[in-house]
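All protein chains but one are shown in place.
Order of writing sets the labels: A, B and C. Residues in every chain begin at 1.
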Amino acid sequence: MTTRSTRATMAKLLAVLLAFTLFAAACGDDGGEGAETDDVPTDADDVAGQNDETGDADFGTDDDPDTETTEPSPEDVPVRGGTLRVGVEAETDGLNPTSNNFAVSAYIMGYPIFDPLFYFDQDGNWFPWLAETATPSADFMSWDIKVREGILFHDGTELNAAALQANFETAITDPIISLAIVPSYPPENRTEVIDEYTLRYNLIRPNQHFPVGLSSQLGMVASADYLAAAAAEETLNQAPIGTGPYVLVDRDQDNVTVLERNENYWRGTDDLHLDRIEIYINTDTAIAAEQLGTDELDVVITSNPDATLTARGIDGVSTLEGLYSGEDFAMMNTSKPPFDDIRARQALTFATDREGYLTFIAQDTKPLADSMYHPDLKWNNPDVVQEGNMPELAAPLVADYCADVPEMCNDGKINMELQFSGPSVTQTRIMDLLEDGWQDYFNITRDLLPQDQHIIQTATGQWEVVTWRQFGAVDPDNEVVWLECATATGVISLNWPKYCDERRDELLFEQRATDDEARRIAIMQEIQADMNAAYTYIFFTHANWTFAIQDDVRNLCGQTGPGPAGAEDESITLQCNNQGRSFFHNVWLEDAS
Amino acid sequence: MRQLILQRLALLILVMFAVTIATFASINLSDTPLKNFIAAGAELDTNGHCDAIRAGEMDDTQQLGQNVGDCEYIDRIKAENNLDDDIFTRYGSWLGDIASGDLGTSTTSRLEVSSILKDRLPITIRLVVMTQIIAIGVAVPWGLAAAYRANRGFDRVSTFASFGLLSIPNFALAVILLYIFGIRLQWFPTRYSNNGWYDELKSLFIPAITLGVGLSATYQRLLRTDLITTLQDDFVHMARAKGMPDRHIMYRHALRPSMFSLVTVFGVNTGALLGGTLVIETIFSIPGVGRELVEAVIRTDPPVVMAFVAVIAAGFVIINFLVDLLYGWLDPRVRSS
Amino acid sequence: MSDMDAETTIVGADVDEMPDDAVEKELGIGFWVCIGWLATIGLVALLAPWLPVTSDGAQGGPREAPSMSHWFGTDANGRSVFDLTILGARTSLAVGLFAIIFGMVVGGSLGIVAGYFKGKVDAVIGFIFFSLLSFPQLVLALLIVNAFDQVSLFTVAITLGILAVAPVGRLARAATLVFAEREFVLAAKVIGAKHFRIIIRELLPNVLIPMAALGLLGMGVAIVAEGGLAFLGLSVDGGESWGITINDGRQSRDLQENPWVAMFPIGVMFLTILSLNFAGDRVREYFDVRETAF
Partner (left out) sequence: MADPQLSVRDLTVRFPTTRGTVQAVNGVSFELEQGQMLGIVGESGSGKSVTAKTLMNLLPRTAEIEGSVMFDGQDVRQAAADGRDHFWGVEMTMVFQDPMTSLNPVKKCGEQIAETIRYHLGQSKSEALAMAEDLLGQVGIPEPGKRVSQYPHELSGGLRQRVVIAMALACQPKLLIADEPTTAVDVTVQRHILNLLDSLREERGMSMILITHDLGVARGRCDDVAVMYAGRIVERSATETLFGDSRHPYTDALLRSIPRIDQPSHTRLDPIPGRPPELINPPVQCAYAPRCRYAQPDCLKSIPEAQGVEGMHEFACHHPANTDQGREALAANVAAGRNASGMPVAGYAGTGGF
């Protein structure tokens, strides 16, 4: 009926936008409303297997003295049984990877249900999981993905090329998910079934990194029968069917999602230690962290500094903190006044209280950021310095601007709108803090919007200043989409500030065309300098996605994916804490009975 | 009796109209992402590309950036959402759906509103019932004890205490109790859980206490005042003259005729609680009606908001009707008139 | 509309020779203590712009314990909780006062008109009141507040004022029904006084007394409701109120390590609500107004 499909469309429209956002910024700090699909397939030119970057950013770091990590010791003997209770910050609209946008909480629920086609090892290199091989053509214009034989979905149907194709076709015709993939494919003949288990993907540009894109939501494969059913009955988006080690048995929205061991798992069930995984939604993550102390949860995943601090303070709980998970920043819309004028952008930047942000908001759980890369990462340009806390420099700029554009000023201050999402205590605190710094030079009107609307207004350019979280991708090529001129125009722009710089475009595409790492580093460093000079972003801090874990939870970072076909036992240790995402299939509880 | 029921039914229907129209109007006043999106599309289409595309003179994929932003897509969304219809037409179509038993689908989770309601309502009802049991369970003995020795030591202290309890904002109490009993003492869980009835009861206990404390003070005060009046009645003296023990007189004679105000306020509060648990549900992460409603309002999910508000308002009317029936039980004089 | 506002008759106790212990009525010292507290808070709120208090910028480090320089300590953003409490009083009291005045003006007028004219007018107004009451209160507030782009003090006050209309109105109606039958009103009718004149001269002064008692209680309710909205994150944008400050300091970590952020405003709010409740109750008792259902 009409109304239903309408609403569906509307919801999809929303989700589309979410799909684009690497952000969580706004809200991530507080209640993790964040949607992060950073693995947007792009025509990256890194060749499979040559991925020697060690940019496995999201790893337990040792640069923070407070951080403890749980390292599995060889003597540890797995204990079978028990229920792992995981707390996440937000609910997800659904768990159908071809039509729901996946944020952290969806990945937490989704990875155990769906095996991905590819994933990353400890060094950040991709390896095939459901896939057996990934074979590019000589010009990297097409890739043949062959899946392992004999794998069954939870509904008993077989994983084969047809299933793969069904997933791809559903995703690319879905208004949401298609946005992320359509640009990389030709209008016709996007996929071809080569044989029972092999599907060919045809691209419009050479891409050496194609499998990377199939490590996330887009690489999760659902049963074809299920997808057909879900297309007809949308509530099935809450009851996904995959091939994974755990099966969804119950889902009570906004409360708990329950998974149980898949006794027919294709890799065998010997290493699936947990009987059951329960994922709880708790929008107040500081309370969620307390629930570790009260033994109501075993693991809490959060980006909220208060929660991180709470977890650090609980006996018997350790934290696994990832500081390469992106950056928190404010940005300005350069497509309309006042921030089309660099003087206004500079004034705002100079007046920003970054030190206050570090002290009051981040509470030293995450370091100040100067650019889109953490200093530990090779891509970082150490010469770039994010300005701020220099209000004295703002005054002449504002006076100057107001003399030229009096209609944008009142009482010698520039009028601006500060848009943020909420309601959220942390967001409000951030706004209070920023406003304290800015209000001497700007007349600030606040615009508090619900998450969805905040994203839409931002994507459609109906904003002046927002706070955001973004970047942090393993490969810099994945950042191109946020920075290129092509996405600075249109109804929806992924280049949020709508800032187009021809020179930067050239650099971005040069980077994409080469596999010379030194050159790529040089390019990225230059781009960081350009971004800094354009005054479109005001970086605050690097983000910190924290896993807070009870000590009896073992092996979070020792989990493995399948080895090469025919040698599945030669399992590969997985990357741990990937921007708040994790698997749980090899985890065990020390005190499970 | 039949007339009373018919009258109440008419009232119920009228109230439903008033409440849903008001809700529909206010939820449609809110900006929705959709409206903003279409507005953005229209803003960018100043040079009339969409008209050109509609006329088939232009290839739509080249215009307006991304494919979702294309004209066809915008047109389709507008049509599907009846955005060109006026608000009355849209309200009418909502009513039509309701009349045919279709509460619609959430605009975000795409779940049937009826199934969301089926999940949420029982939890809130259980919370409200627990709250009222606690409130009444405390208030009745307390009111009896206070009225029994009115204006004496216990009564004075209890009057003071009741003012105190009445004056604690329940969100503040929630925060304090959650901290003390959930986190420090760990006697009760800090969030809703429902592994069996005992588990659920336990997890709803502190929220119910939080809501019940203020209510019990309200009830106690009403009951005490009425009891003091009743205790001056001759039939109470008569009962004493008959040598009935005090306990018997308090419970069997004085209590029932003194419950009118209490029952009235009890009814009003039960109705009000159905829609009044939202702050507590938010604080204690209880997936009940209130929390869902808050979230639905914030994310602008009209079908959910409409259905939930309608159910709560209906509950209010029905409970008040039941209270009217209860008067009859309390006092046979009402019954016969 | 319903039986809820039916006047309950107090069964006359046969006190016969028993001395009537109805002491000479007085408001009592408690009442004046409460009024004193309210006056102090009100005065401080009124004078806040001229007091050395500010919510702009950090006054100290984050979450500093109470000290001589920050009597109530500082919050997570390093702002003085004492200052926030004073500035919050401005919002909370203004919202409470405005809401109840709105409720008294609108609800009171409707209630008196309904009670005076009775009949169809009464039925219509009674229906409006009943509908307003059957609307879940905070949800109604939520809907109204959500419909505004920018939540200002005025928005919140009007919203809570709308909530106050029905309870105040029903009380005014019930009181009017009683007084409309009294001799002085009947006498005025007999001598042909105009309706408007009767309402203003004869009814209003009498109906105002119970309304004033309810007004004090209602102001407390409005202040708490504002706090509730703040807890849902929907109070005044960028403003300070007790609810907002309490909400800022309510997380368990705050309660454990820096309870002052939430506890001081809770204490001040509690005392204020207590004073309003107590003073309202005394006024009610003083003028012998029966405790009402709402």
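As a convention for this text, a contact is a pair of C-beta atoms (placed from the backbone, for glycine too) under 8 Å apart; a residue touches a chain by one contact, two chains touch by 3 or more.
Quantities reported herein were computed from a predicted structural model and do not represent experimental measurements.
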| item | value |
| --- | --- |
| Selected residue (touches chain absent from view) among B:R110, B:R126, B:H253 or B:R291 | B:H253 |
| Contact set of chain B toward the excluded chain (per top definition) | 149, 152, 233-235, 237-245, 248, 252-253, 256-257, 330-333, 336 |
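Just so we're on the same page, only the chains that are shown with their structure count from here on.
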| item | value |
| --- | --- |
| Category of the chain touch graph - line, ring, star, complete, other | complete |
| Closest chain to global C-alpha mean, per-chain Cα centroids | B |
| Farthest chain (mean CA position) relative to chain C | A |
| Averaged-CA centre spacing for the pair chain B and chain A, given as whole angstrom | 37 |
| Chain centre separation in whole Å, for chain C relative to chain B (CA means) | 21 |
| Touching two or more other chains - residues of chain C | 149, 232, 247, 252 |
| Chain B residues counted as touching two or more neighbouring chains | 31, 178, 183, 298, 300 |
| In the complex, chain B residues that touch chain C | 11, 14-15, 18-19, 22-23, 26-27, 29-31, 163-164, 166-172, 175-176, 178-179, 183, 221-222, 225, 229-230, 232-234, 260-261, 264-265, 268, 271-272, 274-276, 278-279, 282-283, 290, 293-294, 297-298, 300, 305, 309, 312-313, 316-317, 320, 324, 327 |
| Sites on chain A touched by chain B in the complex | 1-11, 13-14, 16, 93-94, 175, 178-179, 182, 234-235, 237-238, 252-256, 280-284, 287, 290-291, 293-296, 423, 450-453, 455-457, 460-462, 489-493 |
| Touching residues on chain C, where the partner in the complex is chain A | 55-58, 61-62, 76-79, 149-151, 232-234, 237-238, 244, 247-248, 251-254 |
